[in-house]
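Let's look at subunit A:
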Amino acid sequence: MLTIESLSAGYGEAQVLREVSLNVTEGEVVTLVGRNGAGKTTLLRCLMGLHRQQTGRIEFLGRDLGRIPTHHRARSGLGWVPDDRGIYATLSVTEHLTLARPTGPDPWPLSRIYDTFPVLHERRRFPGTRLSGGEQQMLAMARVLRMGARMLVCDEPTEGLAPLLVQRIGDIIRDVKAHGHTVLLVEQNVHFAASVADRHYLLAEGGIAEELDNTEVRRRESELLAYLGI
Partner candidate 1 sequence: MREVTRRSAAVLATGTLLLSACGQGGPSDDGGEISNGKVVLGLINDQSDVYAELSGENSVEAVRMAVEDFQEDNPDSAIGEIEVVDADHQNKPDVANSKAAELYDQRQADVILDVPTSSAALAVANVANQKQKIHMNVTAATTELTGESCNKYTFDYAYDTYMLAHGTGTTVTEKGAENWYIVYPDYAFGQDMESSFSTAIEEAGGQVVESDPTPFPNDNFSTFLVKAPDLDPAPDVIGTMQAGGDLVNLVKQYNEFNLADKGVDLAVGLMFITDIHSLGVEAFSGVTFTDAWYWDYDETNRRWADEFQERTGTRPSFAHAGNYSAALQYLEAVERAGTDDSDAVVAELEGYEFDDVFARNGKIRAEDHRVVHDAYLARVKEPDEVSEEWDYEEIVSTIPADEAFAPVEDTECEMG
Partner candidate 2 sequence: MVNVIQQLFNGLVGGGFLALLALGLAVIFGMLRVVNFAHGAFYMLGAFGAYLLLTEAGVNFWLALLVVPAALAVVGMALERAFVHRLTQLDPLYNFLLTFGITLILQDLIKVRYGNQSQPYSRPALLDGSVNLGLFQYPSYQVFVLGFAIVLCLLVWLLLTRTRVGMIVRAATERPELTRSLGVDVGRWVTPVFGFGIGLAALAGVLAAPMRAVHPMMGSDLIITVFAVVVIGGLGSIFGSVVAGFGIGMAQAVGNLYVPALSQTLVFILMAVVLLWRPTGLFGREGVLT
(Lines give C-alpha, C1' and ligand atoms only; values in the text may rest on other atoms or scores of the structure.)
Protein backbone atom coordinates (compact mmCIF):
# COMPACT_ATOMS: atom_id res chain seq x y z
CA MET A 1 0.00 0.00 0.00
CA LEU A 2 2.79 2.38 0.98
CA THR A 3 6.29 2.00 -0.30
CA ILE A 4 9.10 4.33 0.59
CA GLU A 5 12.36 3.90 -1.28
CA SER A 6 15.67 5.56 -0.46
CA LEU A 7 14.07 8.66 0.99
CA SER A 8 16.48 11.41 2.04
CA ALA A 9 15.58 14.75 3.54
CA GLY A 10 17.05 17.41 5.78
CA TYR A 11 16.99 20.94 7.02
CA GLY A 12 19.54 23.10 5.27
CA GLU A 13 22.91 21.45 5.80
CA ALA A 14 21.64 18.98 8.35
CA GLN A 15 20.78 15.61 6.87
CA VAL A 16 17.93 14.08 8.86
CA LEU A 17 16.83 11.15 6.74
CA ARG A 18 19.31 8.99 4.82
CA GLU A 19 18.06 6.55 2.24
CA VAL A 20 15.09 5.34 4.26
CA SER A 21 13.17 2.46 2.73
CA LEU A 22 10.12 0.77 4.19
CA ASN A 23 6.80 -0.61 3.13
CA VAL A 24 3.39 -1.06 4.67
CA THR A 25 0.84 -3.45 3.24
CA GLU A 26 -2.90 -2.96 3.37
CA GLY A 27 -4.55 -3.74 6.69
CA GLU A 28 -1.28 -3.71 8.63
CA VAL A 29 -0.37 -1.70 11.69
CA VAL A 30 3.29 -0.77 11.47
CA THR A 31 5.23 1.28 13.99
CA LEU A 32 8.25 3.42 13.53
CA VAL A 33 10.33 3.38 16.69
CA GLY A 34 13.22 5.67 17.34
CA ARG A 35 14.83 8.14 19.67
CA ASN A 36 13.89 11.80 19.75
CA GLY A 37 15.49 13.44 16.76
CA ALA A 38 15.84 10.23 14.81
CA GLY A 39 13.78 11.73 12.02
CA LYS A 40 10.41 10.09 12.63
CA THR A 41 8.36 13.28 12.40
CA THR A 42 10.34 14.46 9.37
CA LEU A 43 9.54 11.18 7.67
CA LEU A 44 5.83 11.68 8.27
CA ARG A 45 6.02 15.29 7.07
CA CYS A 46 7.70 14.12 3.86
CA LEU A 47 4.94 11.59 3.47
CA MET A 48 2.33 14.36 3.74
CA GLY A 49 4.23 16.63 1.38
CA LEU A 50 4.92 19.18 4.11
CA HIS A 51 8.66 18.70 3.91
CA ARG A 52 10.69 18.56 0.72
CA GLN A 53 12.26 15.21 0.03
CA GLN A 54 15.72 15.41 -1.48
CA THR A 55 15.84 12.01 -3.10
CA GLY A 56 13.83 8.84 -3.10
CA ARG A 57 10.35 7.85 -3.98
CA ILE A 58 7.10 7.56 -2.03
CA GLU A 59 4.39 5.45 -3.52
CA PHE A 60 0.92 5.26 -2.04
CA LEU A 61 -1.81 3.03 -3.46
CA GLY A 62 0.30 2.54 -6.53
CA ARG A 63 0.75 6.21 -7.18
CA ASP A 64 4.01 8.17 -6.97
CA LEU A 65 3.39 11.03 -4.56
CA GLY A 66 6.47 12.96 -5.77
CA ARG A 67 4.84 16.15 -6.98
CA ILE A 68 1.38 15.67 -5.50
CA PRO A 69 0.40 18.62 -3.23
CA THR A 70 -0.51 17.98 0.37
CA HIS A 71 -4.25 18.34 0.08
CA HIS A 72 -4.38 15.81 -2.77
CA ARG A 73 -2.36 13.34 -0.71
CA ALA A 74 -4.92 13.71 2.04
CA ARG A 75 -7.78 13.21 -0.37
CA SER A 76 -6.17 10.09 -1.78
CA GLY A 77 -6.45 8.48 1.64
CA LEU A 78 -3.57 9.56 3.89
CA GLY A 79 -4.87 10.69 7.28
CA TRP A 80 -2.28 12.58 9.29
CA VAL A 81 -2.69 12.72 13.06
CA PRO A 82 0.10 15.08 14.12
CA ASP A 83 2.09 14.69 17.30
CA ASP A 84 0.49 17.75 18.92
CA ARG A 85 -2.89 16.38 17.79
CA GLY A 86 -3.53 19.44 15.63
CA ILE A 87 -6.63 20.65 17.38
CA TYR A 88 -7.88 24.13 16.43
CA ALA A 89 -8.88 26.60 19.12
CA THR A 90 -11.24 28.46 16.81
CA LEU A 91 -13.12 25.40 15.52
CA SER A 92 -15.81 23.51 17.37
CA VAL A 93 -15.71 19.72 17.61
CA THR A 94 -18.30 19.44 14.84
CA GLU A 95 -16.31 21.81 12.67
CA HIS A 96 -13.24 19.66 13.16
CA LEU A 97 -15.21 16.78 11.74
CA THR A 98 -16.58 18.74 8.78
CA LEU A 99 -13.48 20.76 7.88
CA ALA A 100 -12.05 17.74 6.13
CA ARG A 101 -14.60 16.82 3.51
CA PRO A 102 -15.38 13.11 3.10
CA THR A 103 -13.30 12.96 -0.04
CA GLY A 104 -11.24 9.88 0.75
CA PRO A 105 -11.96 6.36 -0.41
CA ASP A 106 -13.76 5.26 2.74
CA PRO A 107 -15.36 8.07 4.76
CA TRP A 108 -17.06 7.20 8.01
CA PRO A 109 -20.53 8.72 8.33
CA LEU A 110 -20.87 11.17 11.21
CA SER A 111 -23.25 8.81 12.98
CA ARG A 112 -20.62 6.11 13.03
CA ILE A 113 -18.04 8.59 14.35
CA TYR A 114 -20.35 9.58 17.20
CA ASP A 115 -21.17 5.91 17.92
CA THR A 116 -17.50 5.11 18.18
CA PHE A 117 -16.62 8.27 20.11
CA PRO A 118 -19.74 9.19 22.13
CA VAL A 119 -17.79 11.81 24.07
CA LEU A 120 -17.29 13.83 20.87
CA HIS A 121 -21.04 13.96 20.36
CA GLU A 122 -21.50 15.12 23.91
CA ARG A 123 -18.99 17.92 23.38
CA ARG A 124 -19.75 18.68 19.75
CA ARG A 125 -20.22 22.41 20.38
CA PHE A 126 -17.04 22.85 22.40
CA PRO A 127 -14.04 24.59 20.91
CA GLY A 128 -11.48 21.89 20.14
CA THR A 129 -8.92 23.05 22.65
CA ARG A 130 -11.43 22.77 25.53
CA LEU A 131 -11.29 18.99 25.25
CA SER A 132 -9.01 16.88 27.43
CA GLY A 133 -5.83 15.43 25.97
CA GLY A 134 -7.40 12.02 25.38
CA GLU A 135 -10.49 13.53 23.82
CA GLN A 136 -8.34 15.65 21.56
CA GLN A 137 -6.47 12.56 20.44
CA MET A 138 -9.75 10.85 19.64
CA LEU A 139 -10.94 13.89 17.76
CA ALA A 140 -7.76 14.00 15.71
CA MET A 141 -8.24 10.37 14.73
CA ALA A 142 -12.00 10.70 14.21
CA ARG A 143 -11.38 13.64 11.90
CA VAL A 144 -9.27 11.66 9.44
CA LEU A 145 -11.64 8.68 9.61
CA ARG A 146 -14.47 11.04 8.73
CA MET A 147 -12.35 12.29 5.83
CA GLY A 148 -12.13 8.74 4.58
CA ALA A 149 -8.48 7.99 5.14
CA ARG A 150 -7.35 4.51 4.11
CA MET A 151 -4.21 4.85 6.10
CA LEU A 152 -3.85 6.63 9.42
CA VAL A 153 -0.48 8.23 10.01
CA CYS A 154 -0.33 8.74 13.76
CA ASP A 155 2.55 10.60 15.36
CA GLU A 156 2.96 9.48 18.98
CA PRO A 157 -0.74 9.25 19.83
CA THR A 158 -0.13 8.10 23.41
CA GLU A 159 2.32 10.78 24.40
CA GLY A 160 1.34 12.41 27.66
CA LEU A 161 -1.78 10.31 28.16
CA ALA A 162 -2.77 8.44 31.31
CA PRO A 163 -2.49 4.60 31.15
CA LEU A 164 -6.23 4.16 30.92
CA LEU A 165 -6.42 6.49 27.94
CA VAL A 166 -3.43 4.80 26.31
CA GLN A 167 -5.41 1.62 26.51
CA ARG A 168 -8.38 3.35 24.93
CA ILE A 169 -6.23 4.59 22.06
CA GLY A 170 -4.96 1.05 21.62
CA ASP A 171 -8.55 -0.19 21.41
CA ILE A 172 -9.33 2.42 18.79
CA ILE A 173 -6.33 1.46 16.69
CA ARG A 174 -7.25 -2.20 16.86
CA ASP A 175 -10.85 -1.29 16.02
CA VAL A 176 -9.73 0.81 13.07
CA LYS A 177 -7.56 -2.03 11.89
CA ALA A 178 -10.44 -4.44 12.23
CA HIS A 179 -12.41 -2.21 9.91
CA GLY A 180 -9.79 -2.64 7.26
CA HIS A 181 -7.73 0.51 7.75
CA THR A 182 -3.99 0.61 7.69
CA VAL A 183 -2.00 2.44 10.37
CA LEU A 184 1.51 3.84 10.34
CA LEU A 185 2.39 4.66 13.91
CA VAL A 186 5.29 6.60 15.32
CA GLU A 187 5.80 5.46 18.87
CA GLN A 188 8.32 5.56 21.68
CA ASN A 189 6.21 3.43 23.98
CA VAL A 190 7.55 0.04 22.89
CA HIS A 191 5.14 -1.83 25.07
CA PHE A 192 2.18 -0.07 23.55
CA ALA A 193 3.62 -0.52 20.08
CA ALA A 194 3.90 -4.25 20.57
CA SER A 195 0.31 -4.39 21.79
CA VAL A 196 -1.19 -2.87 18.64
CA ALA A 197 1.25 -3.34 15.78
CA ASP A 198 2.16 -6.17 13.46
CA ARG A 199 5.64 -5.03 12.58
CA HIS A 200 8.15 -2.44 13.71
CA TYR A 201 10.88 -0.42 12.09
CA LEU A 202 13.67 0.88 14.24
CA LEU A 203 14.81 4.26 12.98
CA ALA A 204 18.31 5.29 14.03
CA GLU A 205 20.50 8.12 12.83
CA GLY A 206 18.27 8.87 9.93
CA GLY A 207 18.04 5.35 8.57
CA ILE A 208 16.18 2.11 9.18
CA ALA A 209 18.41 0.16 11.54
CA GLU A 210 16.27 -2.91 11.93
CA GLU A 211 12.93 -4.41 11.14
CA LEU A 212 11.42 -6.34 14.06
CA ASP A 213 8.33 -8.41 14.70
CA ASN A 214 6.28 -8.48 17.89
CA THR A 215 7.98 -11.44 19.52
CA GLU A 216 11.35 -9.87 18.94
CA VAL A 217 10.19 -6.57 20.40
CA ARG A 218 8.90 -8.31 23.50
CA ARG A 219 12.07 -10.31 23.85
CA ARG A 220 14.31 -7.28 23.53
CA GLU A 221 12.07 -4.82 25.32
CA SER A 222 14.54 -3.74 27.98
CA GLU A 223 17.33 -3.37 25.41
CA LEU A 224 15.08 -1.26 23.20
CA LEU A 225 13.94 0.88 26.11
CA ALA A 226 17.54 1.52 27.05
CA TYR A 227 18.33 2.39 23.47
CA LEU A 228 15.41 4.82 23.29
CA GLY A 229 16.55 6.42 26.53
CA ILE A 230 13.34 5.77 28.40
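Inclusion criterion for the candidates: all candidates are chains of the complex that A comes from, given by their letters.
Criterion: a residue touches a chain if its C-beta (ideal position, glycine included) is under 8 Å from a C-beta of that chain, and two chains touch if they have at least 3 such contacts; residues count from 1.
Computed from a predicted model, the values in this text were never measured in an experiment.
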Subunit A in this complex - touching candidate among 1 or 2: 2
Interface residues, subunit A side, partner candidate 2 - complex: 48, 50, 69-71, 73-75, 80, 82, 86, 88-91, 95, 98-101, 103-104, 143-144, 147
